[in-house]
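All protein chains but one are shown at their positions in the complex.
Read from first to last, the chains carry the letters A and B; within each, the first residue is number 1.
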Amino acid sequence: MTSLKSQSNDIADKHTPLLRNFWYVAAKRDEITRAPIRRTILNEDILFYRTEEGKPVAVQNRCPHRSFPLHNGYLNGDRIVCNYHGMEFNPDGSCGLVPSLNSAPRSIRLDAYPLQEEGPFVWIWMGDQANPDYTRFFREDWWDKPRWTVLTGYMFMKANYLGLHENLMDLTHFAFLHSKWNLAKREHTLAPCTITDEGNHIRQFEVHEGVDFPPALAEYAGMKGPFNREAHHLARTPAMQEGHQITVDVSQAGKTDEQYITHYMTPETATTTHYYWALALEHGGGDSVLLGQMQTLAGAAFEEDKVALEEIEAIQNRDHRPGFSERIIKTDEGGVRVLRMFAKFAADEARQTIAA
Amino acid sequence: MTSLKSQSNDIADKHTPLLRNFWYVAAKRDEITRAPIRRTILNEDILFYRTEEGKPVAVQNRCPHRSFPLHNGYLNGDRIVCNYHGMEFNPDGSCGLVPSLNSAPRSIRLDAYPLQEEGPFVWIWMGDQANPDYTRFFREDWWDKPRWTVLTGYMFMKANYLGLHENLMDLTHFAFLHSKWNLAKREHTLAPCTITDEGNHIRQFEVHEGVDFPPALAEYAGMKGPFNREAHHLARTPAMQEGHQITVDVSQAGKTDEQYITHYMTPETATTTHYYWALALEHGGGDSVLLGQMQTLAGAAFEEDKVALEEIEAIQNRDHRPGFSERIIKTDEGGVRVLRMFAKFAADEARQTIAA
Partner (left out) sequence: MTSLKSQSNDIADKHTPLLRNFWYVAAKRDEITRAPIRRTILNEDILFYRTEEGKPVAVQNRCPHRSFPLHNGYLNGDRIVCNYHGMEFNPDGSCGLVPSLNSAPRSIRLDAYPLQEEGPFVWIWMGDQANPDYTRFFREDWWDKPRWTVLTGYMFMKANYLGLHENLMDLTHFAFLHSKWNLAKREHTLAPCTITDEGNHIRQFEVHEGVDFPPALAEYAGMKGPFNREAHHLARTPAMQEGHQITVDVSQAGKTDEQYITHYMTPETATTTHYYWALALEHGGGDSVLLGQMQTLAGAAFEEDKVALEEIEAIQNRDHRPGFSERIIKTDEGGVRVLRMFAKFAADEARQTIAA
């Protein structure tokens, strides 16, 4: 019941510098094609396209000569051609040609960003471009589950990305913000919640007894109910938070349904966020009506979170009452731990910058 | 003919802090119902609703927990329920329930604003919430005139509220800005104008001889003309300015028509204003066509003031000519006195803040 958040740099907030040394979701795989697109990530304008062999490319979307955005240009083989004075650049950012010089000076080059194409996404490394840290690229369990079904979605959010982390670490909002979907009952807000620091990640775990479960999904999984839900939320990087949800059929021992609901938050700026999500289903693969329902439900529920966080950002900019600071209660413990972890990351990055 | 306004803190301007220790019009009575609404006043986002018994309530529209705007929630009896994590608050701002704690901590509470419901409006006290100053709540004469007719209107103005005070204290603009309504003739700009400091208010008084008067209103009042107009303007608080207009039938001794035209300016921010007005008519009550004309005339004329003040605010932001400062002439005396009074109020409030 204290206002911890405003007291120190120990807890990241929207004024904390955006964190660079992580892999962020840059795009869904099928967004990156031979038609170049631009996207701003961590305040940098980036151009994405594929080489003729299909490899995704990310380079700075700004000609080093006169700052013309390269997405207005065109591909010449694997090179992007600036449409102002015709400079050409290779996928590694080096210059391929300056037409008026008939040469390719080494001093003219683009930032080029390491990418990883894995799961349904293309991931981008926003730290030191020469030394991407692959130990910070975390594979998700469900990428290797071939018979599972994966649904994905995207929203653009006019709010800082940290709100999404806080939101996901406190599921007591289900009974209110998402009340129309019957995901949780009012009494579930009283369920005990365990938060564990497991070394390189923070895990939140709680069990909700007597939850609703979509009848179509239950039928598909051969489950009758009543149902309990075991919900894990795992936070490790500022780029994502992995939910793992196990629904247990209380009437049939060992009968369960598993889902992974992973949220990817890629800061565009300090006040805007690319919000991707993936829902990986153990059951439901063959039923297109059921999948359509799940896609709609997930999209609509996450839209409620997005809108809530945008409203919060708006009121923080609009309401200037003297002496206001947010109060923290017991259910915020998970969120506070995550924000504390990010504050440490930010301190590490600040030290690196000074050392470099 | 000096540029007094830019010379000192003796005269309030748009950089003067907004004045808190006053009663402002918050809403027309019928705007506040069981359906909660938000409105920003003096940079604070405020929620308005009525209790089950019909009492108006004003509390901060921002949950103290995670800043979610409460107008997205719903009423549970007399309590507003936050739609993010379900916290409930009483009309006095105290917490009624935190569902996840199953208790109501005293440290979690909303600002609650004293209200007065009088005349056609609900008034809000923006000073110390524990000690509203009722001696600063000024009743208007026409609230107690049961057979009079009252018309009201609202406009949102993208300009600082002080311009409205200046505008109303210099009626020489009638012959120009409002020329299409024949409210005053060019020669009336030369009429002498008396400004009197009457203790807790400043009165401006002038007589315009040979004015036009709406024929329908004249017929209703049994007046033939020619007409003189005695115009009083009374400024006392930053929240309002009361006009009292007596039209005298020169051909019939003692035959007059009285109107009160009161202007209410409630700063939303330093650059935007809620502008309410009320027109109280001694005559005209039974004639709906006449009342419609008066409503239209008043709304259209005040709209001219609003647009003019918005244009002035816009040009102040746009025109950056070196060395410019506004010139003051004789007719500005009333406005300057009012702005001087407000500068004193601001100095008083600054002293209180330091003392507190």
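In this text, contacts are C-beta pairs under 8 Å (C-beta built on N, C-alpha and C of every residue); 3 or more make two chains touch, one makes a residue touch a chain.
Owing to the predicted nature of the structure, the values given are computational and were not obtained by experimental measurement.
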item: Residue of B:Glu118, B:Glu140, B:Glu166 or B:Glu230 touching the missing chain in the full complex; value: B:Glu166
item: Identified contact with the non-displayed chain, of A:Thr16, A:Gln60 or A:Asn90; value: A:Gln60
item: Touching residue (missing chain; options B:Ala104, B:Met155, B:Val250 or B:Ile312); value: B:Ile312
item: Options B:Arg139, B:Arg186 or B:Arg351, residue touching the unrepresented chain; value: B:Arg186
item: Selected residue (touches chain absent from view) among B:Leu75, B:Ala175 or B:Val250; value: B:Ala175
item: For chain A, the residues touching the chain missing from this view; value: 40, 43-45, 60-62, 64-69, 72, 81-86, 98-102, 105, 107-108, 111
item: Contact footprint on chain B, counting only the chain that is left out; value: 1, 166, 170, 172-173, 175-177, 186, 189-190, 308, 311-312, 314-316, 318-321, 324, 326-331
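In the analysis below, only the chains that are shown with their structure count from here on.
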item: Inter-chain centre distance, chain A versus chain B - centres from mean C-alpha coordinates, in Å; value: 48
